[in-house]
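Note that this complex is displayed minus one protein chain, with the remaining chains in position.
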């Protein structure tokens, strides 16, 4: 008896019959569709779908699924993947000195909000080791300098591979990852930037926001690409400020945004609710 | 050549194969699904779906659709209806003295935001006749007293029937419709209440909110049932207030909420995006 | 008997005793303070205040006020002005083809939400003349080409002077005003830009937002300076969007933001609630 839920994420050029044929694939094998959400980009004529079905009476097993679905996917020229609810993603969290995003993630993970395991935390500082210990998670300290950066990233990558990490969460990690590093995790690194991108990319966005005199500040969680603060946006939100707020008030208020937005992005990712298409995301929420 | 879009709204007890068989119904007749959104209420085991497809190469005509789909619907014990994009709903707007909701609706309708026609406006006051004239819409004046209410409602109903009205919009209409009237338009009367229901139902909600000292006020658009302010909620939104705001400030700020929320509810309704289930709505936005 | 309210807006370098001495100025002449809001920018050591008092038993008249307050203001090295509630600002609205912002302003003005008169509307198109006529406001048509721009702006300025215009509202006016024009109304031209500035300044911000894949769009009302979209921000707000929204959906949703934000900015300005300091505004709301 199988209590798993299968989740298919698929995108392909639009054509007639896609929903019918994919849902028929599930139906004829005895799967009950729990959730189906589709989207057609009519300007690009591109099709996106997320289907979740229970595996209880499904006639083929998880291991046979890939082979069974491949012919259909090939015919549709689709990018696709199938995940199973019982198999949690393995996430590594990268941090520096700020604890708010890390604490938020660890607390929610323990509550069971995410479908993830966190086998390790990596940092270029030692400050957050006690917090990691409180949650019983191994903490690796890799101080980074311009000189040793390449070498340290290699060690980090080895550690990540060894731990079969699926997704990296940059929880206010204050180092820019190299292009080589990013290449190893395409669409697999989630960052939180403390502004409403594309406004105030780069350094010290709260100072930039203060100097410009905006009435609202924001935070943006996005996938990391080689271009800084330019990857596909997963989630954004904002908070109102006034002339009374100093830069420190912006930092204080922004903390609440950062941790909630990063958590929401990780939630979508861990529930297999995100499809990436070019510079954009489709979020099946 | 047919440029229409067909929109099916359907709800029924959940069972295996619903999406597959409904989408197959569309597919085998040559329809391209433009939008599909489904929902399963897992606690009640009930299924809800909205499917939109283009009729361009569809093998049966609009008039044959009812008959063709009926067998499937019967088998599923479904409540359902199919609408076509080219056939606008016919809406009557009821008003009293406040113009903001009426103006919002007429302005948006002229911009083409709604798929509706507005053949007439009904009021128990004469105040908004000039606004109706500016938009070239017939305005009917039915003053209501406790004595003549039954009689006036009969005349109104006759007028509505004569004009084949599908939906009634109460745009701050300050009369309570009788149960008999409501019975004539089940799930067909949309009201705006100027509070965040269920808080402050009944009279003078802004005064109630002021007296209670809340920090947020709201507005609620809902279908009208025989119980006052108790029908299925379509849309709600809120705005922050402070101790500085007088009752008049609440009225001023609330106006902006009321007209936006009512317009949003009418938008959902006119796009056939609302399914009603018991006391609740499913909004396929 | 005088039912006016006097409103002082003042900014100066911070020093001890400012509130005491200014409020004493009001007190010793018999004024009852209805509202006092002050702000100190502690990093710049600069003081800002808005004080409103009733003139009922005030011992000096409006015309004597300037002379009476000047010694204090000089001592404080203050920038200041005093307005009186009975004397409405005179506003000219500039429009092109979109009606939503104009309609919003005219409707609210008639409701009495603003303390302004609108003696005239100026446009480079004829489209909105009927709307102006509905509200009984003179509409001046000045088509602008690169060749005649200088000449047309001169005519417009002459008309504005002749009508003693205090403030210009650019209600989606699709022409960039010249530096010479802007110089004539320092801090007296209010614009609405259809993005969350500083993101997406310049042309076609909804298209830019769509291409970037943001999850939130915004609108910004600001004073016009010679640098495009760079003046002091008065008000901003946002609305959520999803992958389902096309550019046209962004335009539709954004319309609601634009008109509300512009109206809110004009409300603050007309109530003398805005102080400008460098690139920023202090909003006494």
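We call the chains A, B and C, going by the order they appear; numbering starts again at 1 in every chain.
As a convention for this text, contacts are C-beta pairs under 8 Å (C-beta built on N, C-alpha and C of every residue); 3 or more make two chains touch, one makes a residue touch a chain.
No experiment lies behind these values; they were computed from the predicted model shown.
Considering the full assembly, A:113 is the residue among A:113, A:127, A:184 or A:230 that touches the omitted chain.
When you scan B:197, B:224 or B:262 for touch with the missing chain, the hit is B:197.
Within the full complex, the residue among C:33, C:66 or C:111 touching the omitted chain is C:33. Where chain A meets the missing chain, the touching residues are 100, 103, 107, 113, 134, 252, 256, 260. By the touch rule set out above, chain C reaches the unshown chain at residues 14, 16-21, 23-24, 26-28, 30-38, 40, 42. Residues of chain B that touch the chain left out of view are 39, 42-43, 196-200, 211-216, 218, 232-238, 242-244, 246, 279-283.
Please note the rule applied: only the chains that are shown with their structure count from here on.
For the pair chain A and chain C, the distance between mean C-alpha positions equals 42 Å.
Along chain A, residues 42 each make contact with two or more other chains.
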